[in-house]
Every structure is written in structure tokens, then in C-alpha cells.
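With one protein chain withheld, the remaining protein chains of the complex are depicted in position.
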Amino acid sequence: MSFLSYLINGLSLGSVYAIIALGYTMVYGIAKMLNFAHGDVIMIGCYVVFTLMSQYGVHPGISILAAILICTCLGVVIEKIAYKPLRGANSLAVLITAIGVSYFLQNLALLIFGADTKSFTSVVNMPPLHLAGGKLTISAVTIVTVLSCIVIMIALMLFIRKTRAGQAMLAVSEDRDAAQLMGVNVNGTISLTFAIGSGLAAIAGILLCSAYPTLSPYTGAMPGIKAFTAAVFGGIGSIPGAFVGGLVLGIIEILGRAYISSQLSDAIVFAVLILVLLIKPTGLLGKPIQEKV
Amino acid sequence: MKKLLSMALALVLAVGCLTACGGGSGDKGGSSDTFRIGGIGPATGAAAIYGNAVKYGTQIAVDEINEAGGLNGYQIEYDFQDDVHDAEKSVNAYNTLKDWGMDMLVGTVTTAPCLAVADKTVQDNMFTITPSASSPDVLMGDNVFQVCFTDPNQGSKSAEYISENKLATKVGIIYDSSDVYSDGIRAKFVETAKSLNLEVVSEAAFTADSKTDFQTQLKQAQDAGADLVFLPIYYTEASIILKQANDMGYAPKFFGVDGMDGILTVENFDTSLAEGVMLLTPFAADSEDEAVKSFVTKYQEAYKEIPNQFAADAYDAVYAIKAAAEKAEITPEMTYSEISDAMKAAMVEINIKGLTGGDEGLKWEATGEVNKQPKAVIIQGGKYVSME
Partner (left out) sequence: MKTGIKNMKKEVRGQLITYGLVIGVFIIVQVMLSLGMISNLMQGLLVPLCTYSIVAVALNLCVGYLGELSLGHAGFMCVGAFSSAFFTKCTMTTGLNENVRFFLALLVGTLTAALFGYLIGIPVLRLRGDYLAIVTLAFGEIIKNVINVLYIGRDSAGFHFGMKDETSLGLGEDGEVLVNGAKGIMRTPHQSTFTIGVILLLISLFVCFQLVNSRSGRAIMAIRDNRIAAESVGIPITKYKLLAFTISAAIAGIGGVLYAHNLSTLTAQPANFGYNMSIMILVFVVLGGMGSFRGSVIAAVLLTMLPEILRGLADYRMLIYAIVLIAMMLFNWSPKLIEFRKKFIADVFKKKEKEAA
């Protein structure tokens, strides 16, 4: 029974990683850049919800919508100001700029909201589920997190397969120049990707803070890097890969901590990651890299 | 051409640096009509919450003293430098303050950077009083003093308290293995518990890199049958632990140390979760004590937050300086080394009431360790209630 409950904890943590990783992987697929500021967009989303809900008493649903809207705009603005001028430059240059943006957002939040930790009120207000005669408890947040993760993944896949904009994204990610020649609006598509990715970040942030209810300017940093790991683990650029990668990472983290060593849980996660990548060098569901001479 | 421009940019920046540094070095002597007290701690980064508390607490004490006529008749200037909770940056901050003409140091806030800075202050013979770096290793020289309890002291006191009052027979521990403070208390607690026949049934760690989810650690304590969970950690993580334990339906007794103080003031925290939590703390923000009340009011007016024990310890550090400075009759004309010599002799003779001293007040040993009694409190109805 303990094992099951650990597994559920892992699923819950993993789903949060997965939603963050979806944002990472989408942006990577289209813009070919690692957006290290993604974790900090999450944090901004949490602060928006926190401020609206706890300080102005706005309805959770409206707060969430506002957070998604603000994060979407933020994502687009960041892309326009910091990343777009570097299009065509080395991808590492964009990576470093993203780190600059990440520092900027963290320190901006520090100035506006202060360093002290806030306790985040869960947006999910339902009683936990008791199974097996009360031996197994699943909190409502866990259920909501896992479900929204699945819904978001399916919606994203449908969006990419079925809509024109989604097809344009696919085209840009395959070959940007060719897509442009075929009349795809590359800049618009990239902006759209950032918009969706950042909107997802807002949702991920709200779920993260609902499950683990503290909020500080650095809340997004560590989950961000873990989600990045998860995205690579699943095969970066692949949407189902990010989902699987996130879940597996969360489960390994929790099971490693429970059964092997709680002090070494970080090392265990990373060791498994290395092993998997050595066996499958492009991640769990990543496309094999084709090399041309 | 690109290189040329980069070089030009570099040059401009370098010139900027040199002028900035030049400004710093011109002021080496310090001033002769004011005391300059420096502070070091994290003002940015994940530990900023502690650094800011110390910064604000010190500021309030300094303002009070200045208003009341100053230190031995001289005004105090106060400058706080950020170290991002990193040893190397902390030394940079210390050197910046030396350039500014610092006479005495209130800092540093966190233990690992404090070890590096204390090493420098011992070499320089700069009077140092740390509000919150709690490892006994910080006390490297006779010029370094501490306002908080040492980690081993807290560990053994907690174990003794739990055992004497028969609070539990089986204890689980959740601690931060990457944090010197938390690990230090845990180690001593386990050692003392062994000699007191208190059974430690589970020791579960987390690290600075994975401190979002604690359900695993809680589950382990639950499965091991712990009826009390000892939390030698800070209140940020403790607030998640209490929430998750509640969600799990696990309700052991929780016992914390001074790092737990502040949990009731976390913005938007549901204080009913902390009902029945016990902790050893020298400071309670809702105490009826006049000095504490006045401090809390001023702090809230100025910074819109309720002070925690870091702020209170910093406040006491400044008043300790005041008491010792009056006894030692120091003046700003003296060099920092002369001040330090006079102060360390005076420190062992003073006894101040302080915010964290309880009824007996604060006294210092020549080693730099503070003599004060931790008070056991229990949280009831969202307030600390004394357990005696």
C-alpha cells in the first residue's frame, strides 16, 4: 500500500513537471532554443493568481484566466524584445539571453513582491479521495493535476495535427526556411508558440503551487530545470515525450527517495537520466537525429 | 570590426569599474564623527528572506539608537551588503564594507558564508556579531560573537525537552541534508536522543534542490509509527509539510526549533494547520512584552511584514553592541582593531534584556557563545502559548 501511495505522489509531481516540460519542448521544437526563462514565467503566473485571489478576493476561475492572459502576453513580449533580434544568431547566444531574462524576472518579482514566502491557496477545493478503507489517500489536487496534464497534451496534439496554425508550427519546426518559402508566417508562428508555451506555464504554475503551496520569487527556478531535464529525457521537441519524461522523472524522484536514499534523491534521478540517455541517446520518444554530410 | 567594438565596450566598462573602485578606496579611513556598522547577508536569491529580516531588524535598532542620541553620543551609519548566500560573494561584501570604513560588523546572516567572513574578520580583528549564523564553528576567534543558539545546543535541548515531558516515544525526523543548520541540529538531536532512550524511528532528508514535495518523508515517518515528527528546518518548508500531512490525514505532534518561528506570519498561511505545533524559540512576535510590541509595530509600519526571529536577533545584536560600546567607551576615532579589542572585553560583562532573552536576558561567554534559554511554546488558536 505504501508503494501505491508513493507512486501516486510521484504521478502528481511528475504531472507538474510534464506540463512545464510541454512548454519547454514546444518552444524548443519551433524556435530551436532552450528557454531558460520558462520557469520564471511560471512564477509570475503564480503571483498573479495569488495577488488576485488572496489580496483582492477575485474568483479563482477569473484569476486563472487573468494569469494565463498575462503570462501569454509576457511570453510574447519577451520573445519580441529579447529573442527575436537574435534570430539567425548562434543558438547558444539565445540561451544566454534567456538566462538574462530569467534573472530579470526573478529580481523583478523580488522587488515587487518581496522575498518573503507566501502561502498559496489551492485553487482546487475538493475533499481528498479515500480508497482501500482510508489507507490510500489521493488529494484532489493530484487528480486535477494528472487530468489537466492529459487534457493539455491531447489538446496540444490535436491543435498541431488538425489546425492550420498547428500545421504551420510543424512546418516551421521541420525547416524554417522552406516553411517561409511556402508562405508560412514564421514570425507569427513563433510568437504563437511562445504565447501557448507561456499560457501553459501559467497553468503549470497554478497547479504546482496548489500542490506544493509556497510561493517566492525563486519558486519556478528548480521545477523549471527539472522540467527541462524531463523534456530532454523524453526526447526534446516531442510532445508525448515531454509528458512521459515528466511522469517518469517525478516517479523516479519519489521512489528513489522512498526506497534508496532520501539524501541522494537528486543524484538518483540524474543517474537514471544518464543511464537512459546512454541507452537511448535521443531520449525516450525523441526522433533519431539524421546526419547529413 | 565586431571585435573592435566589443573591445571598446569592454574598455568603457573597465573604465567605469576603475572609477567606481577609486571612489571606494578614497574613503578608507572611515569618518571620525559617526560609527559605521556594516551588515552582510542574502538580499537576493533563495535565502533573501533571512537576509532581509536581519537587514530590517538592524535598521530599526539603529534608527532607535540614533533617535535617542546615538552610540556614546555619536550617530550610527548602517550599510547592508548582499552576498546571495555565497561564501565568495560574502567576502566581496565584507571588503566593500571595509572600503566604506566599517567599524563593526553585524553579520553574516547565513552559516556557510559566515565561516568565510569570520575567517577574514579574525585576521583583521574586526568586531563581529552574527545574529543568526548558528554553527559553533563560526566562533573562530575572540572577536566573533553570536546572538542565536548554536545548532548542537538546540538539538540537545529539543531532545531533552521531548524526553522530559514525555511528549513521545517514537520520533521521526525530516531535515535538510544540504543545510548546515538543519543537519547540525539533527545530528546532535539523534545523539542526545540515544542517551535518553528516545527512539528515532525515521530520518528522512530533503535537499535544497528538491524541497517541493514532502509526502514521501511524511509517509515514511507514518509507516515507522512516529508519534512525533521533529522538524529542524525553516518555516517555509515546514508550512508545506504541515499542509501535506493534513492532506494525508497524518496528525502526529510536530516539534520545531527556532527556524520554525515565522510560520504563523507566512502571508495567507492557514494557521489552523499549525495548531498544536510545538517549538523551542527565543522570540514570539505576539508576546505581551512592551519591547517586543514596540518592535513589531515599528517593523510592520516600515516593512509591511511581521518580524521573525532573524529580525529580533539582529535587533538584539545592535543593542548588544550599544551596551558593550557604552561599557568600553569606544569612539569613532579609534581604528576598527582598537574598537574590537575594547568591545570583546566588554561583551562578556554586559547583560541586556533584548527581545530574545526572555526573563534572564542575554549574556555572552568569552568564546562568543550566547547564554540564553530557549522557551518552549505551543501554537494554539493561531498564537504562541507558553508550555511551562
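Order as written gives the chain letters A and B; numbering starts at 1 within each chain.
Here, a residue touches a chain if its C-beta (ideal position, glycine included) is under 8 Å from a C-beta of that chain, and two chains touch if they have at least 3 such contacts.
Note that the structure is predicted; figures quoted are calculated from it, not measured.
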{"item": "Displayed chains contacted by the hidden chain, counting the whole assembly", "value": "A, B"}
{"item": "Options B:58, B:108 or B:135, residue touching the unrepresented chain", "value": "B:135"}
{"item": "Selected from A:120, A:194 or A:228 as touching the chain missing from the view", "value": "A:228"}
{"item": "Of B:115, B:148 or B:168, the one touching the omitted chain in the full complex", "value": "B:115"}
{"item": "Contact footprint on chain B, counting only the chain that is left out", "value": "1-7, 9-10, 13-14, 16-17, 20-22, 24-25, 28, 43-45, 81-82, 84-89, 91-96, 98-99, 112, 115-116, 119, 135, 137, 177-180, 183-184, 187, 190-191, 207-209"}
{"item": "Positions on chain A contacted by the hidden chain, ascending", "value": "28, 34, 36, 82, 85-90, 92-93, 95-97, 99-101, 103-104, 106-108, 110-111, 225, 228-229, 232-233, 236, 261, 263-264, 266-267, 270-271, 273-274, 277-278, 281-283, 289, 291, 293"}
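The rule we apply is simple: only the chains that are shown with their structure count from here on.
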{"item": "Contact footprint of chain B on chain A as seen in their complex", "value": "2, 5-6, 9, 12-13, 50, 54, 107, 110, 114-121, 128, 130, 134, 137, 139, 208, 211-214, 216-218, 221-223, 253-254, 257-258, 262-263, 265-266"}
{"item": "Touching residues (chain side chain B, partner chain A) in the complex", "value": "43-46, 48-49, 51-52, 177, 204-207, 209-210, 212-213, 215-217, 219-220, 223, 235-237, 239-240, 243-244, 247-249, 266-270, 305"}
